[in-house]
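Note that one protein chain of the assembly has been removed; the remaining protein chains are unaltered in position.
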Amino acid sequence: MRQRIVTLSRTYRFSAAHYYHDPGLDDAANARLFGKCANQHGHGHNYRCEVRLRGVPAVETGMLFDLRTLDRIVHETVLERLDHRNLNAEVEAFATQQPTCENLAGFVWETLAPQLPPGLLDAVRLYETDDLWAEYRG
Amino acid sequence: MRQRIVTLSRTYRFSAAHYYHDPGLDDAANARLFGKCANQHGHGHNYRCEVRLRGVPAVETGMLFDLRTLDRIVHETVLERLDHRNLNAEVEAFATQQPTCENLAGFVWETLAPQLPPGLLDAVRLYETDDLWAEYRG
Amino acid sequence: MRQRIVTLSRTYRFSAAHYYHDPGLDDAANARLFGKCANQHGHGHNYRCEVRLRGVPAVETGMLFDLRTLDRIVHETVLERLDHRNLNAEVEAFATQQPTCENLAGFVWETLAPQLPPGLLDAVRLYETDDLWAEYRG
Amino acid sequence: MRQRIVTLSRTYRFSAAHYYHDPGLDDAANARLFGKCANQHGHGHNYRCEVRLRGVPAVETGMLFDLRTLDRIVHETVLERLDHRNLNAEVEAFATQQPTCENLAGFVWETLAPQLPPGLLDAVRLYETDDLWAEYRG
Amino acid sequence: MRQRIVTLSRTYRFSAAHYYHDPGLDDAANARLFGKCANQHGHGHNYRCEVRLRGVPAVETGMLFDLRTLDRIVHETVLERLDHRNLNAEVEAFATQQPTCENLAGFVWETLAPQLPPGLLDAVRLYETDDLWAEYRG
Partner (left out) sequence: MRQRIVTLSRTYRFSAAHYYHDPGLDDAANARLFGKCANQHGHGHNYRCEVRLRGVPAVETGMLFDLRTLDRIVHETVLERLDHRNLNAEVEAFATQQPTCENLAGFVWETLAPQLPPGLLDAVRLYETDDLWAEYRG
């Protein structure tokens, strides 16, 4: 049996609140720039996060990585910080960048990559709704 | 062609933030009662709302109700008040009841029913996530 | 083991074209009444049809009805007439009624019910899109 | 605020193997009766189970039932017995009835109902695939 | 915060009718070549179109591109021409090429790309049904 390079994806979910706000602009300018998303009371989403790994599965297990270990790492380092949170108020990374799905994909990548064997993480795809997602590949 | 009694359902979507809080309890008791949902920074969801009508379609149009009219009514009376809102802070009805999907289904029913011909509204089903919904039938 | 009354649902799919047109009205009035759906060149949908049966499963098989038989009946009597068809031009029933999902649900019921054991058919739910369906129960 | 009777549904998932076999019939007759499902090596499904409750939400919580408690009950009494199991070989109830989705819905109802407050359980809907489900209401 | 290259995808929907026909062939040959899709009365689909952009999000907004602007461009240049249309009869591009999902993906790319900043459009994925899609990347 030949060695195969395979991509594996596992989906995680979290629910969070967010809003968009540029502190250098007044309220009217924020509303023009961000529309309904500028409402500082916040709104929220059921986010889905696809974590994609890439490499050669182990011959004995046929697996790229142990999924129970992956689940534990994602829960401890990502979901604990994002699930049932207000991203603006409670996640330090979003004090200095907008909590868009573009930036969330980057945040999850930068959080996860150091926890995984070098080169294993292939992509992070972050769904804000079923119809809007961002993907970052490091 | 015989007259048929038909149910018709149309789905609407909104994104909102919420949390659960009983003002008669202290923070520890709220946390015990509501778990992660007690976080007063709020979290959020992509809600889906099925509006179900029931009756006999008009012979000329084959339709139970004009969907453009239904869309307008739902947008003006329901989505305007819920979409991109913090339900606790911005929707008066949830100052005195928890913004659970049970109560949201009731709120949507009570908001919509007076706007529609008597007897037309059959049910409101409110999805908080793909896996959790509440339905109220007046 | 007690006898249980169970509902069983099986989903079928077809793709068809349709439009709405009232021959007693001129083009402008049809456009006002039906909007984009009045375009007589037609448009189309991926329809889904849930056929629901209700009754007591046979003890030996644990089944309400043989699904291969149901599939054959639905294909021969319903899908043959609707799939890859223009409903207005090719399905006689829609020469005298608009091909709305309300009327399609009625058409499928009236087509299927005589082919099945009396009392077995419980409901027909017809999805025109993921967000719009009609249900008819005879 | 008036008291409302609400239906609440929560979805659970399990993966299991099964096959259909009538011990009173020979292999050829089983194959005729059950087709591909007669293969005694077994095949399997990703099942989804909707547990529906019905009643009046508590005023303080806005909830029909505590979801963490419901999750615990469903995991301990239903999912522990069905998830990652061969239904024919490992679930006693299916030694004497076929593990069809009709019978699985009945099994889940009869397992769950005694664990919940009387009258709370409204329906169990069991999806064998996205396109085939059975529902039992006690 | 480092600059990240991100892919962003937004989904749009339209409903249209189509059929396949080669004018150089007679009806029997068209039927052999295209099967049910050769029916010139037309049939139809609920199409979904994923528009993917790629680049570096703006630091101030955390966004790759303003979504309200993208929505307006897609509606004006793509959806206006395809939604509730008969692709064969009403879209000039499909007078000289079959309206397959392969060609639709190409059509959407070629329509959208000149409306967007150079290099921003990354891919167009066109779903004809949930189970069949084509993707074109310019």
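Per-chain numbering from 1; labels A, B, C, D and E assigned in written order.
Following the convention adopted for this analysis, a contact is a pair of C-beta atoms (placed from the backbone, for glycine too) under 8 Å apart; a residue touches a chain by one contact, two chains touch by 3 or more.
Quick caveat: nothing in here was measured; it's all calculated off a predicted structure.
S.K.: Given that one chain is not shown, what are the shown chains it touches?
M.R.: Taking every chain of the complex into account, the missing one touches A, D, E.
S.K.: Write the list of subunit D residues that the hidden chain touches.
M.R.: So the residues of subunit D touching the missing chain come out as 13, 15-18, 36-37, 39, 41-46, 83-86, 89-90, 129-130.
S.K.: When the complex is taken as a whole, what residues of subunit A touch the one chain not shown?
M.R.: 1, 4-11, 57, 59-64, 67-68
S.K.: If the hidden chain were put back, which residues of subunit E would touch it?
M.R.: 20, 22, 24, 33-35, 96-103, 105-106, 130-137
In this text, only the chains that are shown with their structure count from here on.
S.K.: Taking each chain's centre as its mean C-alpha position, how far apart are subunit B and subunit E in Å?
M.R.: That gives a centre separation of 33 Å.
S.K.: Two or more other chains touching the same residue: where does that happen in subunit C?
M.R.: If we look for residues of subunit C contacting two or more partner chains, we find 130.
S.K.: Line, ring, star, complete or other: which one describes how these chains touch?
M.R.: Shape = other; not a path, cycle, star or full graph.
S.K.: Sort out which chains touch which and give me every pair.
M.R.: Touching chain pairs, listed by label, are A-B, A-E, B-C, B-D, C-D, C-E.
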